[in-house]
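One chain of protein is taken out of this complex; the other chains stay put.
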Amino acid sequence: MDALQVKNLVKEFGGVRAVDGLSLSFEKGMITGVVGPNGSGKTTLTNLLTGMHPITSGTVVVGGENEHGEIRSYDVFHLGITRTFQNVRVFEQMSVMDNILVALTSRSVFASLFEKHSAFHANRAKEILERVGLWNKRHENAKNLSYGQRKLLEIGRALATKAGIVLFDEPYAGLFPEMVKLVSSIMKELRAEGKTIILIEHDMAIIRELCDHVIVMDAGKLLAEGKPEKVLADGKVIEAYLGA
Amino acid sequence: MEYLLHLAILFSIFGIFALSLDLIAGYTGLFSLAQAAFYGIGAYTTALLMADAGVNFFVALVLGITLAAVVAFVIGFVFSGLRGDYYILGTVGFNFIIFTVFLNWQSLTGGPLGVAGIARPELFGFSFSSSGSFFLLSLATLAVAYGVSWFIVRSSFGRVLRAIREDEEAIAAFGYHTLYFKLAIFVISAGMAACGGALLASYLSFIDPNTFGITSSIFLLSIIVLGGLGSLRGPVLGALVLILLPEALRFVGFPDDIAAELRQVLYGLLLVFLMLYRPQGFLGEFKL
Partner (left out) sequence: MGIIPQLIANSIIAGSTYALVAVSFNLVYGVSRAFNLAHGILGTVAAYMVFFLAEQNGVPLAAAIPLGIAAAALAGWLLELYVFRPLRERKVIDKVLIIASLGVSVAVEGIVAILFTNQYQSIANLIPHLGILKVGGAAVTSVQALIIVCALLTLVGFWLMLSYTRFGRAARAIADDEEVAKIVGINTPRIIAFIAVIGAAVMGLTGILAGFDTGLEPNMGFLLLLDGAIAAVVGGIGNIYGAFIAAYLLGFAENFGVWFVSGEWKYAIAFLALILCLLFRPQGILGRK
C-alpha cells in the first residue's frame, strides 16, 4: 500500500531543475532510504513534500486518495506528514518541554487561547521525552542542549505529531554512537507501528541496516531503486557518487 | 503628591503601551514601529468623539479600540509576508502615513492644532477628574492589560507565538496557519495600545499629532528592549524607566528646555548599547 507517491514532480529554481520529473512511491510500514550525491535533489524533494518550496509541476498523492498539485506548509501536518531538518531547527529560546507541547496543542487560534492545560498533553509530552531520553532536560532552553540532544528533540517533536509519514533528513550526522543506536531503535519501532519512514542519509552502513527499500537520486532524477544491497552495488550508482 | 500621581498615571499608561508592543515584538518577533500610530488612533478617536460629539469616554474607548483593531487587521494582513527588515520599514511607513493623516486631515483632526478640551471619563455620574481617581482608573486598566497579557502568554496560543518568533517556517509545517496567529496578536496589541491612547488623551486633555510620530514608536521599542523582551515584567520595568528617567535627569541638573532632546539622545544610545551588549535587557526572556 502506497502511503505517499509523487508523480512527475518538478521543481525549478530560476531555470535549474532541482527535481526533474520524479515519480516515486513510498510504501506504508517501510523504511525507505533516499540517497544520492550532494545536489541530487534529496533535500529539495523533502522540502517539496513538506511545503517549504512551492511545487513547479507534478503532483503528490497521500494515502492513495488525494492528489495535490500544491502543498502549503500548514497542510503538511493535516496530511499526516512530519519531518526533521538537516540543519536542526528546534525552537531555541523555548524549553524542551515547550518544543514538544507546541506540536501537541490545538492548531486553532481560538481554541489554543482557551485550551485548558490538560494532563493529557503533559502525559504525552512525558512519554515522548522519555522515549528520546530528554525528560530530565525538559526545563532547559533548547539552545542549551548539545547538538545530538537537539537532534533528538527534533525527533521527539516529530513523534509528537503522530504523523503516519515521517521524513528524517540526515538524522545521524554528528551523533555519538549511543544516540545512533537510540535513533535506529526509534525508527524500527515506528516501522513496527506501521508508519512510513523516509530516511535521507549519506551513511551507507545505516542505509544497509535499516532500509527496506532505497531510492537513489541524481541531478533531480531517479537513478535507481530497490533493495539496499542491490542498489548500492549498482554500477550507475557508484559512478554517480564518484563522478559527482 | 499631585506630582507623584501624575508620574504614576503616565507610568500606567505607558505600561499598557509597552505590554502591547512586547506581545507582538518580544513574544511573536514582529518588530513593529507602528505602535504610536495605534495608540494615536485610540487617542484621536476618543478625543474627537468626546470633545466634538460629547460621547461618553467609555463608549468612545470601545469605538477607538474597535477602529484600531480593524486597521490593525488590514495592516497586519498586508505586512504579514514581509521579512524582518522590510517588516520594520513597512511599519515605519505606516506610522508615517497615520501621522500624516493626523496632521493633514485638518477638517477631522484639527491638524497641527490638535484636539483640546478632552474631558475626564465619567461613569454613572462619577467623574474621574481628580488625579487620585484617574490614577485608580489607569492602574486598573494596566492591571487588566497585564492580566490579559498573562492569560495570552501562558496559554497554548502564547506558546505558538513564541514558536513563530523562533522559526515561523518550521512551526508552520507542524500544522499552524501562522498568519492567523500573527493577525490575532497584532489586533489584540493594537486594541490594547488604543485603550492606553484613549486614557492618554483624556488625561492630557489635549493631543496633537507630534505625540504619535515615529520617534514615539522608537522610544517605546527602546524601553521594552531595555526592560526585557518576551516577559511581562520587562515592559513594566521599561515603562518605569521611561517615566522616571526625565525626573532623574532633572534631579541631576539638566535644564528643562533640552529635556526632550536629551531623552531622545539617551534612548537612542540605549538602543545601540542594548543591541551591542545586552539584547535581553534587564528582565527579558528573549535575546534578540
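Observations on the model:
The letters A and B name the chains in turn, as written, and every chain counts its residues from 1.
Criterion: a residue touches a chain if its C-beta (ideal position, glycine included) is under 8 Å from a C-beta of that chain, and two chains touch if they have at least 3 such contacts.
In this text, all values refer to a predicted model and were calculated from it rather than measured experimentally.
Shown chains touched by the undisplayed chain in the intact complex: B. In the complete complex, the hidden chain is touched by one of B:G90, B:G132 or B:P246, namely B:G90. Screening B:M1, B:A53, B:V252 or B:L276 against the full complex identifies B:L276 as the residue touching the chain left out. Summary of contacts with the chain left out: across B:L4, B:V59, B:V78 or B:L123, the touching residue is B:V78. Interface residues of chain B facing the missing partner chain: 31, 33, 78, 81-82, 84-86, 88-90, 92-94, 96-97, 100-101, 103-104, 215, 218, 221-222, 225, 258, 261-272, 275-276, 279, 288.
Going forward, only the chains that are shown with their structure count from here on.
One simple way to say how far apart two chains are is to compare their mean CA positions; for chain A and chain B this gives 42 Å. Across the interface of their complex, chain B is touched by residues 50-52, 73-74, 76-78, 82-83, 85, 89, 91-94, 98, 101-103, 105-107, 109, 112-115, 157, 161 of chain A.
For chain B in complex with chain A, the residues that touch the partner chain are 152, 155-157, 159-160, 162-163, 165-167, 169-178, 180-181, 184, 230, 285-287.
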